[in-house]
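Note that this complex is displayed minus one protein chain, with the remaining chains in position.
So, chain A:
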Amino acid sequence: MIQNQLQNRLENPNAAVAPIRAGASVRFEGVVKDFAGHRALADFDLTLHAGEFVALLGPSGSGKTTALRVLAGLESTDAGTIRIDGTDVSTLPTSRRDLGMVFQSYSLFPHLSAGENVEFGLRMRKVRGEERRARAAAALALVGLDAHYDRFAHQLSGGQQQRVALARALVTEPRVLLLDEPLSALDAQVRVALREEIRRIQTELGITTLFVTHDQDEALAVADRVAVMRDGSIEQIGAPEELYTRPASSFIADFVGLSNRLVGVVRHGFAQVQGVALPLVDPSQADGPVSVSVRPEDLEFSAAGAPGVVLSSSFHGSLRRTKVRLGDGTALVVQHGARLHPSAGERVTVRFTGAPVSVDPISAPA
């Protein structure tokens, strides 16, 4: 199966490869995990479909790593079940869950070469010498490191170490691949290259993957679906585009992408902000005072709009973000093309493009 796949790649590295098998499905049902009085997972539910790449995104302490670790069996659950392909694995020891995992910190065994590291899982499964070495070499070839079989961890760069760790996690053909912030120790360029590599390999092998990260760019760039966690449960789960364009709350709007927070009022299914009526992501929102989240790209400079003064402007390659203070003191970030170059102190007028906004009710002060 994966072995043949790996061999094919070795012999014909440029061939396009179709997914070779559907991965396993994973289901968390009402999982609870407490740490010394702190609830890390609160009635946590999540389903990963076979072959799906799901990113768990959230601020530190939101429980994302705990969710991954209970799936791996590295932490026990206090309640709830975890099923892989319908079988309850909650009480199985880690070594018998048939998972591959890449850790945040470099986890290669320092006393073994890269190849021997990859062989380790096969050795545990009593795979014999020649076959073991061939499979390890094929897995290293998959991550582009077949020439580094004899190198030790301290002779490899951080990115190479994480690639070897990925090969080591994949060589046993696990049912699920778990990635615990595997890129966070790497520098920016290597990070982007490796995350694309991970996605390519995942697509080729069709392995169900749970990817924990606190970096929204990373999550949005590689995942089929992104689950944003807060206080031990999932606040919203959906395709990256859905999460970005239709955030369920201002927490999501703030956490996924940039967002301006404005005070407004919901009336008759529209948010009234700065004298403009904006459509709502969730039209069923009850009337009342709200905090409105507006994306910087949903604002533009236009002749007709609210007048303001430019505070600062920053360059981001193909675009610019300009901070403007409106007449009433509200500060806004406007995203626009890089050709426009407003300077501090310049007078501008800002207009809402009319894209749907997400809102959070503000409780009236007592």
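Here is the rule we use: contacts are C-beta pairs under 8 Å (C-beta built on N, C-alpha and C of every residue); 3 or more make two chains touch, one makes a residue touch a chain; residues count from 1.
The rule is short, and it goes like this: contacts and distances are computed from a predicted model.
Undergrad: Hey, which one's the missing chain according to UniProt: "Peptide/nickel transport system substrate-binding protein", "Acyl carrier protein", "Response regulator receiver domain-containing protein" or "ABC transporter permease subunit"?
TA: Its record in UniProt gives the absent chain the protein name "ABC transporter permease subunit".
Undergrad: Just name the one of A:S76, A:T91 or A:S105 that touches the chain not displayed here.
TA: A:S105
Undergrad: Using the touch definition from the top, which of A:G23, A:G159, A:P247 or A:P342 touches the missing chain?
TA: Once the missing chain is taken into account, the touching residue is A:G159.
Undergrad: If the hidden chain were put back, which of A:F28, A:F53 or A:F120 would touch it?
TA: The missing chain is touched by A:F120.
Undergrad: If I consider the whole complex, including the chain that's not displayed, which of A:G30, A:P59, A:G144 or A:P289 touches that chain?
TA: Counting the whole complex, the residue in contact with the absent chain is A:G144.
Undergrad: Can you name the residues of chain A that touch the chain not displayed here?
TA: Interface with the chain not displayed, on the chain A side: 72-74, 93-101, 103, 105-107, 109-111, 113, 120-121, 124-125, 144, 148, 150-152, 154-157, 159-160, 165, 168-169, 172, 178, 186, 189-190, 193-194.
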